[in-house]
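Only one protein chain is missing from this complex, and each of the others stays in its spot.
We just call them A, B and C in the order they show up, numbering each chain from 1.
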């Protein structure tokens, strides 16, 4: 199973070549990650983890292959899954499909992974994945 | 009548002081403007105006008063109206309310105006407001 | 006297119309403000004010008139001055000139003002302008 979230490409997402600026794909990944928290726990879920529990998920590695350009007017459909749920780190997989008005089928625009450490933000050291996060991600783990 | 659109404050919207970076409010204004086009004409409406008709709406003046900070975890509820629909320019009014989980009532976070010229993008000179734009905005004009 | 700082327009500063996205001008204003601190007090000056002294300068009002578009390949030359140094607020004036390779004279691209409150970040209430800030800005006050 994957978590899915869509967003229009924004007027300011493009660069001078007229396509989505490649660092913005990693931003799209993060938006989908934020939406996963909102959808499954609640609107303030991720901010509470950080502010109250002082736990964060800094990226330790990120990579992406860009398959097709996205342009203003397109919609980005993002799928999130988990390829590894470790004791103190989590690897997310993101796939971005391009959907354009009047076109079928949609097209794979980008695919990438982000490895996040689970970190005690006070000391910036690794800490175990909280139970509610394990529960939140259980059905997204790829088999 | 106003057009309304909401978005969560994003993880990257804040600055080092922990509140939404003030230039981002103008970005929120533009996102609501983009959503107005999507909702009323269609997903590719504004990109078609620019790419096919070569008409754009560059800002000639923008201003905003910031009333209360927005933070990650808040939702920004944005209202769009039109305070002036001229022959070759349009003035939009934007109000951003802060909605926070479990808090009532919501709070006015920012209020601003953006004056847009209607411009022939080939020559970068003013051109009349297209009829379908006048129609799209008719019920948003403040009286 | 004005404080001056220049930056190339960046590949990602433009929008789908091919000109600098208007909210980015307010970002340019802020970059020049950050550089003012660096140039006059030191590289960590503004972060120390916020982190150690817990004083910040949130914008309470910002406005800008856009006179000419900036494009990728141009250089933005920014001038900072102070139009009002109050007890608990400061009004900055920013002018952005466009300089393009091989073109003379440069052109005024945008002019705006940002009113900043001086704020105790712990309680988010107004606090007096610190003496070193008054000293830093003295020669930038317009007469």
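Keep in mind that, in the parts below, contacts are C-beta pairs under 8 Å (C-beta built on N, C-alpha and C of every residue); 3 or more make two chains touch, one makes a residue touch a chain.
Being a predicted model, the structure only gives us computed values, none of them experimental.
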Inquiry  = For the chain left out of this view, which of C:46, C:66 or C:94 touches it?
reply    = C:46
Footprint left on subunit A by the chain that the document does not show = 16-19, 21-24, 26-27, 29-30, 47, 50, 56, 58-66, 69, 114, 121, 124
Message = For review purposes, identify every residue of subunit C that touches the missing chain, sorted by number.
response = 8, 10-12, 27, 30-31, 34-35, 38, 42-44, 46-48, 50-51, 71-73, 75, 100-101
Note = Had the left-out chain been drawn, it would touch subunit B at residues 11-12, 14-18, 21, 23-24, 72
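We take it that only the chains that are shown with their structure count from here on.
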Inquiry  = Using only alpha carbons, which chain's centroid is the nearest to the whole structure's centroid?
reply    = B
Ask   = If you average the Cα atoms per chain, which one ends up farthest from subunit C?
value = A
Key: Centroid distance [mean C-alpha coordinates] between subunit C and subunit B, Å   = 23
Remark   = Per the C-alpha means, the centres of subunit A and subunit B lie apart by a whole-Å value of 26
Remark   = Rounded to the nearest Å, the gap separating the Cα centres of subunit A and subunit C is 33
Query = subunit C: which residues touch two or more other chains?
reply = 16-18, 21, 23-24
